[in-house]
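Removed: one protein chain of the complex. Kept in place: all other protein chains.
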């Protein structure tokens, strides 16, 4: 089963999609299987992160912003704005696809794990997430 | 087939799980298929690395420790100890899931590849690895 989910991001940062993906897994009615997520973009990405304390996600976002600065004089790909080239780099350093087993009809996530779309552009966008589920 | 493996890490660093995962693949009795690994944690991760010379793994660990320092004054998520926030960042930069084809009843790894759980906390922990195998 394949389903495409549209995730509307409104700003740069991590957006929790765990509940939305688990809903798709529930609809697939698979007790044990594999859920593969694939994000169809190169200026946003996927990550599995701490779902409890928002300060961990805040620090992670800020750390990556410091690692991949804007207005780096080495950049030549600049015509789409100062947040575009850093977005491609951040996407390359994180994940475009994730494979998550399904047990008891749900994603087999750890207690403290959430799944996030990581928007790297300032303004957010409509992001398409392709979800493949197999038994 | 889904099996959960508990990997006991005793200290920060890469721990080889290749033999343990190949044992699960062998028990599944699948000649050709796909093995998906998913680690249920956000302060440890997965990586495929050089299995021959330990100096490559040592340099990799030390490099990442320099990239993601402890006691960064920007961190606000500090109450779980100085190694906690760096652990989340390191996990985001490496892999939480891996998909590895199975050929001739074994993981189709390259000659110099091993699979590792990368423990990012000092003291190690009990880490749960969910293994999904399909034909």
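Think of it as A and B in the order they're written, each chain with its own count starting at 1.
Please note the rule applied: contacts are C-beta pairs under 8 Å (C-beta built on N, C-alpha and C of every residue); 3 or more make two chains touch, one makes a residue touch a chain.
A quick note: this is a predicted structure, and the numbers were derived from the prediction, not measured.
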For this session: Out of A:18, A:55 or A:97, point to the residue that touches the absent chain in the complete complex.
Result: A:97
Exercise. For subunit A, which residues touch the unseen chain?
Worked result: 2, 36, 38-42, 67-68, 72, 74-77, 85, 88-89, 91-93, 95-99, 128, 130-132, 134
Seminar exercise, completed: Omitted-chain footprint on subunit B covers residues 32-34, 36, 47-50, 53, 55-56, 58-60, 62-64, 66-67, 93-95, 98-101, 103, 108-113, 134
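Quick note on the criterion: only the chains that are shown with their structure count from here on.
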Exercise. How many Å are there between the centre of subunit A and the centre of subunit B, using C-alpha atoms for each centre?
Worked result: 20
